[in-house]
Structures are given as structure tokens and as C-alpha cells.
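A short worksheet on the structure shown next.
Omission of a single protein chain aside, the complex is shown with its protein chains in their original locations.
For chain A:
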Amino acid sequence: MKEKISKKALREAGSSYLLLSPTLFVLLLFIIGPILFAVYLAFHKVELLGITSFEFVGFSNFEKILEDTRAKIALWNTVKYVIIVVPCQTLLALVLAATLNAGLKGEKFFRIVYFLPTLTSSAVLTLIFMWMYNQNGLINNVLKLFGFPTYNWLGDPDVALNAIMIMNIWSTAPFFMVIYLAALQDIPDSLYEAAELDGANTLQKFWYVTVPYLKPVTSFVVIMGLIGTFQLFDQSYIFSKGSGGPNNSTLTVVLLIYQYAFKNLGTMGYAAALAFALAIIILVATLLQRKFSKEESLY
């Protein structure tokens, strides 16, 4: 009797795995395999071109990070970027969603217009922005029109990273706006009615009903934002033509990893170590975020 059950269970498990196999195969080949291989690479000095060699070096790739000036600059740039972009895009997304949910006319139209930047490929977006950021481009002309000072957005190390920040906040916020919008529609009207009876005005309703109710969603948005911004690459790559310049001002961690992995010869192992370190940094940041905003629904 026992044997029969186990046989049946075995057959069932077998057929489930058979059905799962395409997905498992893809997962193993393209996600789990590369992750394990990257960890392996991080502990080796790797020469891939010509005579392929893997020399075990223990933690020396990680020790190198501590002495690498460019790694420090890259990390600082990335952290600066995260600290500014994540709160800005979250706030902007919330405000956009709230205005779209207020029941104004032409809501659907604006929803589409707001969402458009997210649909555009980031490479194309960057190129378009580079035109606008040009010394004689749209943005400087508008600034001049209103009597503000103009900037050399692409060439000045002090503003180049800010230029990327502005662009990214603008293009990423709408995506999170959609998430907020979905969550906003879940808030029961009775809560607002109750608040109104208590004499709350619009702002108070927003602050004391909407924002707390959205807390779990905010937590999600911030975590996704953190992960996304720490991985900033394409925009700064295109901005600086791959160099991270001017004066290392747009050098991000992922761009540095790319440079070590594909531009320099024989530093693939070090690049993997950097990638590993970045993964840990993102993990820590995410855990910290979760600790600060305990993920429990209030209702």
C-alpha cells in the first residue's frame, strides 16, 4: 500500500517536473547558472581572451575594491543618485496618481500622456535628452527665456549627474504612478466619507487617509526604486560615451563593472567581485528600508 502511494506520488512529481522543465531549464541556464558562475568568477583571476585561465585568488578581488579610487567615486555617485532619485520619483508618482484619481475631466487622456515616457526605450530617451541638454538646446533656451542661468549639461562635471537624475525621475515616476493608481482605486470611499464627517479638508484626507493606506505600496515602490537606481547604467553609458566622464562625474558602479569586464582585458574576475559587492549593497539597502517601514497593513 505504502509503495503504491509513493509510486503514484513519484509519477505525479515526475509529470509536474516534466511540465515545469522548460521554465526550469530557462531559469537554470539564464539566471541561476550565471549567478553561480559570477560568484565563481569573483574569486578568480580570469583571463578569457587567448589562453583561457582561471586562477584562484581568494578574496584578493574584494580587497582590491577597497583600494580602488574609481570604485569609491562610482559608489559615491551611485549613492548620491539613489538618495535623490528614489524619494523624488516616489513622491512625484504619488502626486501624479492622486491628481489622476481626483475625478478630473480628461483623466484617461492624461493617464496615457503621463505613462508615455515609460514606454520609450531608455536609450532613445537618453539620446533625445542629450539633444535637449545641448548647450544650444531646448532646456538652455527655456532657462534663458526666463532669465535663469544656463548650464553645460553634458560637459560640466558638476551638473552632468544631475542631468541624468532629472531625466530618470521624469521617465520612471509614471511607472510607479500606475502602481499607485491601482492601489488608490482600492481605498474604500467610506473612509473618505468618514473623514469628511470628521471635518477633514482635502489635504488632510490625502495625508491621513490616502498616504497611510498606501504604505505597503510605497514600500514596494521604494524597494523597486532602490534596486533600479542602484543599477543605473544605460543612461550614464550613453551620456558619457562609456567613459563615465566628464571627470568621473557620471561613473556609476554598473558602468565601472562594465568597463572592467569588457573594456579592460583580464579583469573579468574583479568585475564579478564588484557586481557581487553591489548585490550585497542593494540587499542591505532593501533590508534597511524594510526595517524602517514595517510592512504591515494598517487596515
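As a convention for this text, a contact is a pair of C-beta atoms (placed from the backbone, for glycine too) under 8 Å apart; a residue touches a chain by one contact, two chains touch by 3 or more; residues count from 1.
Just so we're on the same page, contacts and distances are computed from a predicted model.
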| item | value |
| --- | --- |
| Chain not present in the shown complex, as UniProt names it (candidates "Acyl-CoA dehydrogenase", "Fluoride-specific ion channel FluC", "Cation:proton antiporter" or "Multiple sugar transport system substrate-binding protein") | "Multiple sugar transport system substrate-binding protein" |
| Given A:51, A:104 or A:145, the one touching the chain that is not displayed | A:51 |
| Per the touch definition above, residue among A:135, A:201 or A:293 touching the missing chain | A:135 |
| Candidates A:90, A:210, A:229 or A:252 - the one touching the absent chain | A:229 |
| Residue numbers in chain A that touch the chain omitted from display | 26, 30-31, 47-51, 64, 67-70, 118, 122, 134-137, 152, 154-157, 168, 172, 175, 224-225, 227-229, 231-232, 241-248, 259, 262-267, 270 |
